[in-house]
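Omission of a single protein chain aside, the complex is shown with its protein chains in their original locations.
Up next, chain A:
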Amino acid sequence: MSAVADTHSQEHHHGPASGITRWLFTTNHKDIGTMYLIFSFAMFLLGGSMAMVIRAELFQPGLQIVQPEFFNQMTTMHGLIMVFGAVMPAFVGLANWMLPLMIGAPDMALPRMNNWSFWLLPCAFLILVSTLFMQGGAPNFGWTFYAPLSTTYGPPSTTFFIFAIHIMGISSIMGAINVIATILNLRAPGMTLMKMPLFVWTWLITAFLLIAVMPVLAGVVTMMLMDIHFGTSFFDASGGGDPVLFQHVFWFFGHPEVYIMILPAFGAISHIVSAFSRKPLFGYASMVYAVGAIALLSFVVWAHHMFTVGVPLTGQLFFMYATMLIAVPTGVKVFNWVTTMFRGSLTFETPMLFAVAFIILFTIGGFSGLMLAIAPADFQYHDTYFVVAHFHYVLVPGAIFGIFAAAYFWLPKWTGHMYDETLGKTHFWLSFVGMNLAFFPMHFLGLAGMPRRIPDYALQFADFNMVSSIGAFMFGATQILFLFIVVKCVRGGEKAPAKPWEGAEGLEWTVPSPAPYHTFATPPEVK
């Protein structure tokens, strides 16, 4: 009897604190998840507005709006903010909210570190964004910051950029450690590894990728710091170094990084496709093995970003074959999703619309990736708009549509309300049309010979650039609608039941909506 009373009084004292301290000191995975998601959306709008500046300048040939120096700062900051500020934190936010709910854990395994890894992020981005206001301007050497353009020839703000990257890296590594500790230690009794939901599996593998490559990124920026301030010559040929060494180290981080940005989306999409097909996911085990295979292969393909630097023939062949091989497990995943839909009982609520668009458009990005893997052809594609089209197809309708799909799917669980379905569908269709209008013509521009990262271009590229800019403005403006939909959903709307989607499966749907501040204080039993 007294034990029951005890539990009750404990729960009473563990509600959210009030005021700003709730957010500053919170160790609650739901609060931290919310902060990650809000931060990521703010960065998405900031990085997106920089893309608007880029597309406005490229609307017509000639220099109209910005000078080349500032244009280069915009392309650099757009890339850095979208990769490190928008996509990665959004997935960490989803992980924070959903992993404990999906595995039946009361919270993340390391809650205080969780708080710290979030609050490092605003600090890092404050430093990064402040470089825009420094003398000599922000970093202007592209998000890949190739030496010696970023070392000997970089602006004074490069040092601040390096520290910002260090802080982001620390935050990511701590986040990844937390994810692994949580998944390996806090699963509900009976949830064996091969019974874990796919979002949990993909995040577990992503977290290992993060721990493997973020230190490499920290290493490469530290070598830059040494070259700039301490007289070393890692990347300076006149001192015995090698500019290409930079690219090898950077892409050893950079290629796994692109899978870090897509694997969690694979997981979320698997749940959504299965839920709205009202049919179990086809080939669960092969999905897990495919993600593992992609993650392993991602470590041995980095030099396909460097086919034109003069890699020896045998090296060139190795990296071409290894890269082509990635198409096999990726294909397996796409086939599995399509077969999951096949002979299902399909409905098309907003999460499903985003998920179906994800499968089609990510596959198109995969196709252009396969084309880029063919080394001789890559000599023509490399560093043109074809590459820009490729990676925007895997990142925008890939990573970002995956995040939108996941957000609409779980919003009822987070807020306790259903979002406005009509507005959600409007958001989807405007995003879908705008995104394709913006990025599909870039394939043509690249094949016709337009290099990337140029503020001005030859006249034969004028028409498609104008189309692309119109699409980009449309896509950009549409995202304000998403903000409106979420705010509306938080403030009210139809009450969501514990399981708002007929076909959804998993522990997260067994707790009420909105999910109480503390869930699974007693672990559920998984059969």
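Quick note on the criterion: contacts are C-beta pairs under 8 Å (C-beta built on N, C-alpha and C of every residue); 3 or more make two chains touch, one makes a residue touch a chain; residues count from 1.
What we mean here is this: contacts and distances are computed from a predicted model.
A.B. asks: Which of the following is the UniProt-recorded protein name of the chain this complex doesn't show: "Cytochrome c oxidase subunit 2", "ABC transporter permease", "Heme exporter protein C" or "Biopolymer transport protein ExbD"?
C.D. replies: Per the UniProt record, that chain is "Cytochrome c oxidase subunit 2".
A.B. asks: Check the options A:T384, A:T415, A:N436 or A:S513 and report the residue that touches the missing chain.
C.D. replies: Of all options in A:T384, A:T415, A:N436 or A:S513, contact with the hidden chain holds for A:T384.
A.B. asks: Out of A:L126, A:A237 or A:L296, point to the residue that touches the absent chain in the complete complex.
C.D. replies: Considering all chains, including the one not shown, the answer is A:A237.
A.B. asks: May I ask which residue of A:F44, A:W201, A:F252 or A:Y284 touches the chain that does not appear here?
C.D. replies: The single option touching the absent chain is A:Y284.
A.B. asks: Just one of A:A188, A:I374, A:L430 or A:V526 touches the chain that is missing; which is it?
C.D. replies: Of all options in A:A188, A:I374, A:L430 or A:V526, contact with the hidden chain holds for A:I374.
A.B. asks: Specify the residue from the set A:V129, A:V334 or A:V490 that touches the hidden chain.
C.D. replies: A:V334
A.B. asks: In the full complex, which residues of chain A touch the absent chain?
C.D. replies: 60-64, 67-69, 72, 135-136, 140-142, 146, 148-149, 152-153, 155, 236-238, 242-244, 277-284, 286, 308-310, 313, 316-317, 320-321, 324-325, 327-328, 331-332, 334-335, 338-347, 356, 359-360, 363-364, 367-368, 370-371, 374-377, 379-380, 382-384, 444, 447-449, 451-464, 503
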